[in-house]
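Structure record follows, encoded as structure tokens.
The complex appears here minus one protein chain, its other protein chains still in place.
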């Protein structure tokens, strides 16, 4: 299952060339990840209270289309777990007509905030804390 | 008439204390101003093409309530013109239950982008460029 | 004594009109406040560990000069305490030639992070935690 959130491009997010600043694509992607976690019952304060936090290890953004002020876009998010301490995050930013404005692929993990080390089985740990664990897996 | 836009607090906008960062209140207010202008038929690219741009001269923010990740807020915006080169901007950020999270009062003008000086009668100039000038005045 | 930090205007902080975005003035001011606290021996993690955090209650910004990409500015910060739970924060953003680009005046307090209420005698509390309390007062 792929989760998504809708976002309106805000005027202050544009750069001197009049299009969405490149770093804001990553902010939109992060917003969708937090909203997925929240929808699954894992808001930031719950994760902090449990002593864990998601951490980005690597991300690749392909910028395919410019975005303009006021445009409405849809940001998708899907987590795919394997057997290791890391998992992949597949995201897209879609324009209203369905064209892909950006492809964002990441590698992430779950940090133990006291030891500052990645925990094993991140998917299992998140699922055990969540109210609605189905959202957490592809 | 008071214009408004709805905004969801994004996870990356929170600070180390877990609430909305203070500068982001100003970003929300700016977003509402651009959306009001866009709704009136004045997107940024049209204003730039006409050689004018809004400029903030002074702003006061009263921070009344903390905001948390995922909260939905409404940001209002009303322009009040007098006889001078500046006008006042009255904005509020409202929580879903109607309580006021922030009061934002500003003084603004319209800059001639070539001379970098404020133009006279900003309300009249904006109205002459707009498709829906009613939105532009309180 | 007035504390200050030097900041270079970054390219991504400019808006479509090519000058520093208005909300970034507040970010610069916040940066100077954190750096003052750090210089006094109070980095964010120490304050969090002590269960307190600074909170902005009100701020007024007077935007006096545009700032351009690459400009170097100096951001000052001075805390003035009275007898109540709040104190005033006086800040300026100065251009290299000494002209004032912005005047920023705020009212702040120190929040008890567990009760979410302002503590009494914020100046005394900060001074008791600091290594170099002289920086903390005007």
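By written order: A, B and C. Residues from 1 in each chain.
Keep this in mind: a contact is a pair of C-beta atoms (placed from the backbone, for glycine too) under 8 Å apart; a residue touches a chain by one contact, two chains touch by 3 or more.
These figures come from a predicted structure and were not determined experimentally.
J.: Any idea which of C:45, C:97 or C:134 touches the chain not displayed?
T.: C:45
J.: Spell out, residue by residue, where the missing chain touches chain A.
T.: Residues of chain A in touch with the missing chain: 16-17, 21-24, 26-27, 30, 44, 48, 53, 55-63, 66, 111, 113, 116.
J.: Against the chain that's been left off, what residues of chain C make contact? List them.
T.: 5, 8, 10-12, 14, 18, 27, 30-31, 33-35, 38, 43-45, 48, 68-70
J.: Identify the residues of chain B touching the omitted chain, counting contacts across the whole complex.
T.: Residues 12, 14-16, 18, 21, 23 of chain B touch the chain absent from view.
Here is the rule we use: only the chains that are shown with their structure count from here on.
J.: Averaged over CA atoms, how far is the centre of chain A from the centre of chain C? Could you give it in whole Å?
T.: Result: the chain centres lie 31 Å from each other.
J.: State, to the nearest whole Å, the distance from the C-alpha centre of chain A to the C-alpha centre of chain B.
T.: That gives a centre separation of 28 Å.
J.: Nearest whole angstrom, what separates the Cα centre of chain B from the Cα centre of chain C?
T.: Measuring from centre to centre gives 24 Å for this pair.
J.: Going by the contact rule already set, what residues in chain A reach two or more other chains?
T.: Within chain A, residues 12, 14, 18 contact more than one other chain.
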